[in-house]
Every structure is written in structure tokens, then in C-alpha cells.
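Only one protein chain is missing; all other protein chains are in place.
Each chain gets a letter, A, B and C, in the order it is written, and its residues are counted from 1.
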């Protein structure tokens, strides 16, 4: 297939490589000329604009940093909708608010183009290994078209409902993750200061009603889970700034929907405080450090 | 064995019945004469005081509502320590703060008596069925003595460390549970108001990083988990007032330890608000109702 | 003077009337034809676009609902900057985020136009009576030019610093107001439930370290301050939805600045919960109702 791939950053570039490896011909667009040159060596075509990339493509995939980029890439005069043919499917893999992608899809629908959303989880490691999870918001028909292509970049391709629901699933899950992690951090730190062994406490929690992914797989207390970032200095995981981005999307969407999220908002502020302390680059589980008395 | 059993409320009475069934002879004490009479029919001895119950017993078990009762039952002039023989083991199954049981254990140690703590989870259903979980704070030697007896009242007998750690494990786990439940409530309500199907959202969360016991086994959204209280009008589970008791113990212990628990404190206040609204008798997962727009 | 006045809503229309009364000739622009017609009867000119309004004006004033409108009104092809002459001062009285007005001012500066910000407090009552407070972000020179004109619409004209600081002052003050009000609500409700007379409690607070504008002038407990909305069913004051707008601006600005605002975010969520309950149209002091047990 001829696939337009727009947005070749830390996530987009390895995703595009996996499509090239799968035998597709890509129309690439990005502002970063170096990454374009590298991918062009693998046989892809470099495009001058999103419009140009979309022209003649059988499918359009976008992977961009924020909502403003998505609007621009699709709706500007030289955007995707100016070049795409009626009936060609498109999917945006960015993590943005649900309303933006719904607006873009509504604009596209007027010219017979169907746009879905498919934000991912799994990080740059998953993008390179082709093991991402895609949370797909699309009609069932559109999902059926997208699934085999997405499966060449990921392992779990989950249908969440109509366009926008991929974003909703992601921000709801990640808001809960952000809350759970702080909950585990508080429980572990409280147990530690009261005098229980933290390994024993984690074992008890993990076989009881407090168990959650954050306690079992990603425990923030150093040494409890060998493979977790906490056991290697809070490096190499899901950075606090990325968690902040997702919590920002969640509280913004909640605001627009007049939906209170007290715990979600408190979680956002606690990661924000972590960022102020200069620890935004650490794995988000380092939020536990605010609960541990520093030795002098 | 001759077992002194003090405290025969909703939890203590069925626990005592299970010990009688297992063939032990019980020395019973409680202020409620009716329950005493009922249990005496099964062949147990009624005692006039905790001291009297402890006299001649091979083991002392207490199951009381709050720390003040535990202090009084052990330390008063007619209390357990006035009647118990040196070398006889004792265990308190109440859910109280860790410091109280440590104080009682220290007082008991002066006369050669070892006291441990073994708070339970599993509710009145588990007490009747003999399937409780006991979180035991005791020396390894003491734990070895207690374990076979506790196993006649429960299924999981977990050693948490020295005396007090049973309470610590319980309040840390339940604080995390209280937080997670509200996190799930906010995530489900946000997803619902943004337009994703709540069953689909729960499925995605449960296979992703947001998964936790509260989302998988006890989801607060009606209809998502058939066996959960949410699917039967929030009845018959773990009442919000009981969660409030445990969160109160957690934040009190945190205060004494100079340990911040921001999410734990916010959770306590949100269940408190639920109590103010008159819903303290509902299952604690009904906290989700504060996040759902009422139809008029 | 010839003054372009763009944005004639609930606030802008009475402000424009006061300028007309003061003898100025206005170039009016709004999408609402009815209000244009009414004001035209007073001798003002109706313009076809912001650009048209700015042409030939000695001063440009804008009063718009949100940041997107401000960007459009100044920067669009038919916007203010397309019509304004170099050297003509402009001031935006909308309540928006500080960054947007700084961006607009930077764009204007390229063509020799100075734009300041002057958000107001005082509500529609103050707009009609000409008693608004203007918080002005502008160079001292620009402030000196604006002050006499603003003084024809308001009573207190406060210089906050360079462009953007008017918005900053407003959102910081209003975030504190939103927090204080809930603090007063909790203190009054706690005192009431513990058994002190609420009038006595308010008097004590107001002569002690807890005193604040929300307790003295605007106490949320019914009957404590005769002139406060609480004493007339929470009508006719500063609506909760307006408070939500300002708290949204505050937490958004905080997010962009990597600045935690835990209390500010919690306040936002509590007014959001009030909005979910259907009370967003009440005065913001009605937040106290969440703390009062309903009689059945």
C-alpha cells in the first residue's frame, strides 16, 4: 500500500520503519529534514506538505505532538484534507483531546473521508519492537480496514467505539494510572514509616484488595520489583512530564464536560510539584520521593 | 484447647462459633448477654470479666470495636492481663491503630505474656464461612503458635512482621483500596460523560495499566461486574462507614508518624461527604454517585 | 475621541454606553445586530469588521468572551491590526490567559502598535454604574494614556506592570478568592455541626486571623451578612460558572508555568462538582451547600 505518514518524531519514526519493513511504500512528511533523509534511504518518498503526502495515498497516518498540530496538518490549506481522495481512510495516532479529533473527523466527513483516532501505549520501546497497544476510535467498518495495518506496528489493537473514544480510553486509563501510582506511593511510604517491611507489604497488597498494576508490576519503592524503574534510579520508564501531558488532557476534557475529577486534579498537581522540584524527567513512579524523609 | 474469646459482635460471634465447631472449649466474655446465652448453649463457658475469661485459658483471642476497648480489656483491673498465666499466648483481631497494640504487647511482656495482632478482612460473610484473611503481627515463634488456630477461622493467614504490623498492613492496603476505588469512579464517570461505553472502558482498563481490584472485581459502575455491589444497588458489601473507620486509622497513624498522605486524606473526606449525604450505609463503591449527574 | 469598541456583550455594552455618555464617538463592532442598533441610536458608528472599526480610531478597546476571540479580533485578515494606524493605543479588557495577550501585543508591536490588557472586576452592575476596577498590564507610558479613558468606565484603575500582568493579577486574586470561599464554607459548616452559633463564629473569625473578604463581606452562611448572596438564596452575585472560568485560566496558566497549585485545583473541582449538581448558575458562595446536611 501507499501510506502517507506524517509526523516522524520519537514515536512516529520507528512506527514508519515498521511499515516500510512490512513492504509498504511511504509518503513521508515532517519538519525535521534529517529524519526524512534517513527514512528516504529505505525507499520512501519525501513529501513537501501534508497535502502532497496525502495525494495518491491509499491510507493516511498521523502521529503528532499536540492538538494544534493535528488541526493544522489536517485542516490547513496545504493539509491532508486538501490532498486526500474521497474514500481513502485516515487515522491519527497522536495523544490529544477527544474533541479535536471529532472536529477533524466532522470536517473530513464533508468530503467523504473517514478519520479515526488510535492513540498508543507502549512508549518508544514498543514503537521500535512493534508491540504497541492501539486504542482505536472508529466505526466498525473503518476499524476493520485499519486493524491489519496497525497490527504491523503493534500487538494489541483494541476497538473502543466511534471516533474520539480511543482518546477517551487512553486519558481515562492514564488518569487512573496516575492516581493509583500515588496511592501506592502513599501506602508504601506510610507502611515503611510505621515499621513494616516494604517487600512484605507489597506482597500483602498484591494478594489483597489494594492490588493494582502500579503495585504489582511497577512498584515505586526501590527493590520491590526488580524490573521496575524504581529499582534502577527511576530511569527508562514513563516520564513524569508525559504523565503530566495525559493528566492535563484528562482534566481539560473533564472541565469541558462539567465532570469533576478531584483525585485526577490532585494527581496532576502532585506530578506538577515533582516537575517544579526538577524531577520531571524521571519516571513518574519517582513521585514517591516526596513521601520519603531525606537523610542529611 | 481452652480459648478465652472476648468480643462477640458481628464478627466475633461467628468466629467463636467456628472455634467451637472445631472442638475447642471457649471462655466467653461480652457485654451483650443475649449472644453469650446463644453461644453458651453450644457448650461454652460464660465469664464474668476478661480477667475471668483469661484464667485457665490456653489462648486468649480478642475482637473489639476500637482501641479504647482493647486497652480496657487488656489493661483494666479486671482485664486479661490480670487473669492470664505467663506463657499463654494472646492475639487481638480488632482493627485498631498499630501503637495501641504495641503498648498492650509491651505491658504484657512485663509479665511474660506475648500479644500479637491479627486484624481480618473478609467481612461477616467470611467470618461465618471461616474464610477470613488474617494479617498477623507477631514474632515468628508466636505466629507459629497462632497460625493453626487462626486457620480454623480463616483461609489466608499472612505473617506481616512483629506485633503491630498486622494493623499496618491492613490500614495501608485499605487506604490504597479507598483511593483506587475513587480513582476508578472518576475514570469511569469521566469516560461515560465523554461518550465511551462503560463496559468497553472497563475492559480496556482491566487489560492495561489502570487495572486494579476495584476496576476488575468490584467496579463501581452499575452493570459492569455482575457480582459487584454496584450491580445490586450498592448493598451487601463493604460499607462506607467501615471504609471511613479504616481511613481514619490510616490518617491518624500517618499524623503520628509525620507522614503525609494527601490522596488518603482526600479519599477520607470524599467518603465523609458521602456519609453527610446520608449514604454511609451503602457499599463504599457508591462513592461514584457523587460523579454522576442526577436526572430530574 | 474616536474610540473603536469591539465586543458589546453583558459587560461591553454598558461600558460603551458610559463612553458615549462621556462624549466620545464610538466605532462599534459585534456579531449581535440588535445591540449595535441600540447603541447606534445614541450616535455611534457601526462597523463591518474589527478592521473597519479600527480604521481612523484614536483608541481601540476590546471586550471579548475568550482567548480565541481575542486572537481572531486582532490577528485575522479583517482584524484590528489590519486597520489600526501606527501609534494608536489599544487595550483588551477581556479576561483571558496572560500568554494570548502577550502574543497579540508582540504581533502589534511589529507595526508600531502598543496593546495592553485591562481585565475588570465588578460585574455587570459595576459596568453599568461605571464603578469597575481595571487591572492594567501596560508600560507606564501606555498606562498614562489609557487611565483617563478607563476612568470613565471605572473607579479603580490599577497599574500591575507590563502587558499580561493585568490578567495575572486577576487570575491570582480570583484563585485565592475561590479557595478562601471554600475555606470559609468549611469553617462555618464545621462550627455549625459542632454547635457554635454561626453569627458568633463569623464575628470571631472576622476579628481574628481567619478573617478574609469571603467571611466579612460575602459570608456563605445564610443570614450572617445581610447584603451577601447567601442571604437572598445565592442569587445576583458572582456565578459559580464565572468562578470556574477564572479557576480554569489559573490552573491552565499554572500548568504552562510548571507551577503547582494544589488548593487552586481542588477548588476548581469543587465548583465543578457544584456545576454537575446543577448549581452552576448560583452565586459561587453556594458551594457551602455541599457541606450542609439536607433535611429529609
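Heads up, the rule we're going with is that contacts are C-beta pairs under 8 Å (C-beta built on N, C-alpha and C of every residue); 3 or more make two chains touch, one makes a residue touch a chain.
None of these values were measured; they are calculated from a predicted model.
S.K.: If the hidden chain were put back, which of A:107, A:200, A:256 or A:273 would touch it?
M.R.: Residue touching the chain left out of view: A:273.
S.K.: I'm checking contacts with the chain that's been left out. Which of C:144, C:193 or C:235 qualifies?
M.R.: Within the whole complex, the residue contacting the unshown chain is C:193.
S.K.: For review purposes, identify every residue of chain B that touches the missing chain, sorted by number.
M.R.: Its contact residues with the unshown chain are 244, 248, 251, 254-255, 258-262, 265-266, 268-270, 272-273, 275-276, 280.
S.K.: In the full complex, which residues of chain A touch the absent chain?
M.R.: Considering the whole complex, chain A reaches the absent chain at 262, 266, 273, 276-278, 290-291, 293-294, 296.
S.K.: If you put the missing chain back, which residues of chain C would it touch?
M.R.: Considering the whole complex, chain C reaches the absent chain at 98, 121, 133, 135, 156, 158, 160-162, 164-165, 168-169, 171-177, 179-180, 182-184, 186-191, 193-197, 200-201, 204-205, 207-215, 218, 250, 253-254, 257-264, 266-267, 270, 290-291.
Criterion: only the chains that are shown with their structure count from here on.
S.K.: Just by CA atoms, which chain is the most central one?
M.R.: It is chain A that sits nearest the middle.
S.K.: Of all chains present, which has the mean Cα position farthest from that of chain B?
M.R.: C
S.K.: Considering only C-beta pairs in contact, identify the chain pair with the most of them.
M.R.: A-B
S.K.: With chain centres taken as the means of their Cα atoms, state the distance from chain A to chain C in Å.
M.R.: Roughly 36 Å, centre to centre.
S.K.: Averaging only over C-alpha atoms, locate the centres of chain A and chain B and give their separation in whole Å.
M.R.: Their C-alpha centroids are separated by 40 Å.
S.K.: Averaging over Cα atoms per chain, report the distance between chain B and chain C in Å.
M.R.: 52
S.K.: When you check chain C against every other chain, which residues touch at least two of them?
M.R.: 262, 266, 273, 276 - these are the residues of chain C that touch more than one other chain.
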